[in-house]
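The complex appears here minus one protein chain, its other protein chains still in place.
Just so it is clear, A, B and C label the chains in written order, and each chain counts residues from 1 on its own.
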Amino acid sequence: MSEAYSEKVMNYFRKPKNIGEIEDADAIGKVGNPTCGDLMWVYIKVGKKEDKEILKDVKVKTFGCVAAIATSSALTEMAKGMELEEAGKITKQDIADELGGLPPAKMHCSMLALDGLKKAIEEYYGKQYEKSK
Amino acid sequence: MSEAYSEKVMNYFRKPKNIGEIEDADAIGKVGNPTCGDLMWVYIKVGKKEDKEILKDVKVKTFGCVAAIATSSALTEMAKGMELEEAGKITKQDIADELGGLPPAKMHCSMLALDGLKKAIEEYYGKQYEKSK
Amino acid sequence: MSTKQVYLDNAASTPVDKRVLKEILPFFGEKYGNASSVHSSGREGMEAIQKAREKIAKAINAEPEEIIFTSSGTESNNLLIKGFARAGLEKEKHILTQKTEHDAVLHPIEELAKQGFETRVLEVDREGFFQMEEFEKEAGRAGLASIMHANNEIGTIYPIKKIGKICREKGTVFHTDAVQTVGKEKINVKKMKIDALSASAHKFYGPKGAGFLYLKEGIKIEGLMSGGGQERKLRPGTYNTQGIVGMGKALEIANKEMNNAKEKEKKMQKELAKRLMEIDDSWINGPKIGSKRLANNLSAGFEYVEGEAMLIKLDDYGIAASTGSACSSDSLKASHVLLGIGLRPRRAHGTLRFSLGKQNNIQDVKYVGEKMKKVVGELRNISPLKKGVIK
Partner (left out) sequence: MSTKQVYLDNAASTPVDKRVLKEILPFFGEKYGNASSVHSSGREGMEAIQKAREKIAKAINAEPEEIIFTSSGTESNNLLIKGFARAGLEKEKHILTQKTEHDAVLHPIEELAKQGFETRVLEVDREGFFQMEEFEKEAGRAGLASIMHANNEIGTIYPIKKIGKICREKGTVFHTDAVQTVGKEKINVKKMKIDALSASAHKFYGPKGAGFLYLKEGIKIEGLMSGGGQERKLRPGTYNTQGIVGMGKALEIANKEMNNAKEKEKKMQKELAKRLMEIDDSWINGPKIGSKRLANNLSAGFEYVEGEAMLIKLDDYGIAASTGSACSSDSLKASHVLLGIGLRPRRAHGTLRFSLGKQNNIQDVKYVGEKMKKVVGELRNISPLKKGVIK
């Protein structure tokens, strides 16, 4: 780690938000990065707001480095309350911006968090589709 | 000069002995070393002692480094009073010993001084031979 | 930030001993002449360098002329390995090494492999040892064998004397990367039949930017650089007088105090190991405590959590430790040493290295043990793999 983490990264790491499981989650996105060994499990709970589906709750459990923990935690903060479709459009740059930047070698961590969230949302849509059949 | 000179070398250099010319020299040995540019002119004056030819006086003029000046000066000290034949047998190790050693890279300086003396003695013998004809 | 500071990263670098600093200070502001210069100031520098050379030679039972000053352990390794190969190693002769070597040995050898040299890297067991019979067999075909004295990550001490004997019998030149042992373990290059040895001053309480290569008389190598006449042209460039002088002094001190330091470290090592093993699902890498391993090294793994995250949490408690080796912390890949001894990547990523030094005491390691329990517990709480479990 030749490049230091930003203050914001360190804050998210030291006091990570939305960490844990959602007992009655609507879906769980389980992702992992084989190179660096990171694992993230993103739990989502979907609710309604003005007829739209929103992320009522997002939680995450992370095995990984400082950046992995910080990005996953930041993403949950950002995604909470969002419409499902919008949440699917969050980019890795959005996360990096929220975190005041990330060392280049660690940019992939934000990707992993995003993948986790997307996988959870897909799983949710998948289940809805199954139900609607 | 990564290896320091001995105290004795420095003394001979600082207060060189027998430096100068012999106005009425019997012979002069002029030698030079093309690599390092050193030049030595060895002047000898021959005399008799108990029927033997001895070096009554030896002087030298030197263009060269510390070792060149010290070795030429040391050699004159050693040779003065010696029989001619014996003086011709002084070795470079004898000079180095008299000087308390010489850095390896400078051993050739003692060679040069010796060559100068030998050349002077040869020249003297040459002149004697010419005269005897 | 914590007020208590515990530095357990002495395998990465050590503080400069006060006595060393005192010895080198004059070379900054007073005795600054170029040591190759003819004048007093230069000669003074050269004399100090020669004294350092003698101290270093004495410390490993070599001759002063067999010491070549370099800038680091990395440079010493590269100088020897590439220099020996380029000086005329026959292409049909192997370069023989083993899996847990430092990158500064493995990478030069890989470079040579790309240039057409035959190389052979021995596999190792869970403790980091290769099969001695296999080594003996391969040594016969090898022109050069490079086997480290002790491993920087897991502390394995290799049987250098036995290896030296085999190599001498087979006519194989034997180089050892002793960066982790010089000043810490007894080294006698004559008895151990070592032909070349690399060391780095900042690992034994000397300054950064100074290292040396011992090279047995008669072994021919080519230099990495060319220029001035320093170090018999093998390592040109203005002498780093203060670095060299500091290295000499540091090694003299380290050798003198070696036994005491080791005893103290062994006690701390045992205590730390005990406390860390009180954490559930944890393990120690490398040979068992008390066996063939460095006294100052403790590599321990913790399931379900990741190394860098532990480090940063420890750092908040004022504790300095490291993941694999500091040198490769730019890379995200798991340590080749930990993978080499058979750890799965996830377990390799859950490993920390604690390395003791003479500035540490038993209170320090108790403190570290205590904080490690908290740190591992906290991280396991957020890990998807398992809930935090502390014995």
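Throughout what follows, contacts are C-beta pairs under 8 Å (C-beta built on N, C-alpha and C of every residue); 3 or more make two chains touch, one makes a residue touch a chain.
Bear in mind the structure is a predicted one, so any value in this text is a computation, not a measurement.
Student: Just to verify: which one of C:K4, C:H39 or C:K256 makes contact with the chain not shown?
Tutor: Within the whole complex, the residue contacting the unshown chain is C:H39.
Student: So one chain is hidden, and I want to know which residue out of B:L55, B:I69, B:L99 or B:I121 touches that hidden chain in the complete assembly.
Tutor: Answer from the full complex: B:I69 touches the omitted chain.
Student: With the full complex in mind, choose from C:E63, C:E111 or C:E134 the residue touching the hidden chain.
Tutor: Considering the complete complex, C:E111 is the one touching the chain left out.
Student: Since one chain isn't shown, list which residues of chain C touch it in the complete complex.
Tutor: That gives, for chain C, the contact residues 1, 7, 9, 12-16, 18, 21, 28-30, 32-34, 36-42, 71-75, 77-78, 102-104, 107-108, 110-111, 200, 202, 207-210, 224-230, 236-243, 308, 311-312, 314-315, 319-323, 325-331.
Student: Name every residue on chain B in touch with the hidden partner chain.
Tutor: With respect to the unshown chain, the touching residues of chain B are 1-2, 10, 13-14, 16, 19-20, 30, 34-41, 61-66, 68-69, 105.
The definition used in the following text is that only the chains that are shown with their structure count from here on.
Student: Counting only C-alpha atoms to place each centre, which chain is farthest from chain C?
Tutor: B
Student: Report the inter-chain centroid distance for chain A and chain B in whole angstrom, where each centroid is the mean of the CA atoms.
Tutor: Whole-Å distance between the two chain centres: 91.
Student: For chain B versus chain C, what separation do you get between their C-alpha means, in angstrom?
Tutor: 56
Student: With chain centres defined as C-alpha means, what is the inter-centre distance between chain A and chain C in Å?
Tutor: 41
Student: When you check chain A against every other chain, which residues touch at least two of them?
Tutor: Residues: none.
Student: Which residues does chain C have that touch at least 2 chains other than itself?
Tutor: Not one residue in chain C touches at least two other chains.
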